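First up is the structure itself, then whatever we jot down about it.
So, chain A:
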Amino acid sequence: MSSTPPVLEVRGISKHYGATVALRDVSFVLNAGEVCGLLGENGAGKSTLVKTLSGVEVPDSGALFLAGSEYRPRDRNDARRQGVATAFQELSLVSTLSVAVNLFLPDPAVNRAGLVAMRRLEQQAARILAAHGVSEIDSAALVGELTLGQRQRLEIVRAMFRRPRLLLLDEPTAALSDRDWLFDLVGNRLAEGAAILYISHKLDEIRRLCRRSVILRNGQKVLDRPVAEMSDDEIFRSMAGRSVVERFVAAPSAVRTDAQPALSASRLSGDGVEDISFTLMAGEILGVAGLEGQGQARLFRSLVGLYPLRSGRIEVAGCGRMVRSPRAARAAGVVLVPEERKTEGIFKDLTTIANVSLPAIDHASKLHFLNRRRERALVGEVIGDVDLPEHFLPLSIAALSGGNQQKAVLGRALMARARCLLLFDPTRGVDVGAKQSIYRMMRAFVGGGGAILFYSTELDELVHLCDRCLVLYGNRIVGELQGPALSQEQVLSLAAGHGLERAAVSGR
Partner candidate 1 sequence: MNGLSVRFKKWLRPVLCAAGGLAATAGFVLPAHAQGAHYKVFLDLSYSGNVWQAEAANGIAALAHTPPYDKEVTFKEVISGTDVQHQISDLQSMIAAGANAILFYPVSGTGLNRVIEQGCKRHVLMFAYDSSVTAPCAYNVASLSQGYAPNSAQWIINQLGGKGTVVINHGVAGTALTEVMSRQLLHVFGEYPGIHILQFYGSWNDAISQEAMAKILAADPNVDAVWSKDGNWGVLQALMQHRPNRLAVMSGQSNNGYRLAMGDPTLQKKGLIGLSAGSGPADGPYAFKVMMEVLTGQLKPTGHNISYPMPWVPYDKIKVCTGDSFVNGCNVFPASKVPASFIDTSLDGTYLPELNLASVQTGAPVPGMTIQKLQPLRYEGSLPGVNCVNCKAPAGWLDPTFIKPTVAPK
Partner candidate 2 sequence: MSAALRRLGRLRPTGGAVVAVVIFLALYAIYAASEASAASVFGLTNLFNNTVVLAIASAGLTLVVLAGEFDLSPIGVIAIANVVMATTSVGTLGWFGALILVLLIGAAVGLLNGWLVASLRLQSLAVTIGTMIACEGVALLLLPAPGGAVNQAIVDALTGDVLEVVPVALAVIALVLLVWLVLARTRFGIAIYAVGTDAMAARLSGLSAERTKLLAFVLAGVAYAFAGFMLSCQTGSGDPRASDTLLLYMYASVAIGGTSLMGGRGGVFGTLFGAGILSVMQKMLFALGAASFYTSIFSGLIMLVAIFIGNASELLARVRRQRVA
């Protein structure tokens, strides 16, 4: 080990954006055949570090060394040529190009005439995908036609197939539910002697994969130790600068069986939604589990009329007619917190307060004229419930971290006087502190008689937060778990499609 230089050495790099310090004097080394975890809350500088290493951003000061020699990538390609590959968090795929072309960007093979031979490219791509255990993606399809999960796989394969010396994985499981696939690939790369920097929020992943972990806070390295030596509490404290264990306070169920169901769906069918029925009681948190692409996204969207159904009824408490549009849904007190926060959650050019107050903006104005004091007051009522610090309100929401953006989105849902929340993976890409706030908010919401339909890629969230949990497979409900039956193992086995017969048993 000591004889050969480390694959990567980061020596005191710093990066500023205007007045903002994204990285301050960060140093660490990464050896061949090693996975090093990179932990930190959103805004800690992880992504900036990744971008710097990938040649997207240039550090203001400090130096990088690749296998002992100085490493100063001019751009992405230069980095790639020197054997550094990255799977980005915000997937770097072009939706209007085919899977094959995307796989080989930026320099797909050309023939003697300098032309790109699509056919050959697609065959190659298919081979590569198969070699990485991805069979369901058609190499000729346009990326725009893939599910989020498929795209993430593609992103990962693209980073891996060039056999990089240094592999950077930024939140690779954000949209991925069968993580083993990834872990196997990581294993193979290690066997080949690659070094891997693994960025994730998910501690269990870090523990499972990484021998060592670097922790950033506010752009500075605060910890660099073998994972085994650190307790969860220690890790979180050093991440957040305060002690927050991801603890799920076992609150008594708030389900109100007496009242009529807050939301009941019967025999919903449509493209990608097969005969789905369930009832959501007031005060209940009903979980939805499933590997990606099992119809959960369409189910959630269809519930607020964003996705057309062929047949079925959706009944909302206190609202006779069928919900056909998000507008009608909102009127009926049903609000969706969508998957794509950046494009469907926040209004990026608006201030945080404007983002939150939007549903109530008409109440906040007389004869259409805005009354900013009133707006402020209305918003003040909800931001407490989501722990959104007040001093963020006048700032552009784009300037907030993912966690705080999500809080604002949830605050907006409360603003809309929602009686029934549809939360689609609300804790994705959200730091630990924010997660806690979100859990608390959910509890409080159902405590107050609201109802929540809750999909998450993180099983423990489902297991600990939900009163019941539906498991989707192949666009239909294959099981409903509750009480003792509601365990990660159960959920997984059902979600994986095994034991469809057992579904019936645990059903009721």
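How these were chosen: all candidates are chains of the complex that A comes from, given by their letters.
Operating definition for what follows: a contact is a pair of C-beta atoms (placed from the backbone, for glycine too) under 8 Å apart; a residue touches a chain by one contact, two chains touch by 3 or more; residues count from 1.
Every value quoted in this text rests on a predicted model; they were computed, and no experiment measured them.
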Complex member touching chain A, one of 1 or 2: 2
Complex interface listing, chain A residues touching candidate 2: 54, 56, 75-77, 80, 86, 88, 90-98, 101-102, 105-108, 110, 113-116, 118, 138, 140-142, 145, 271
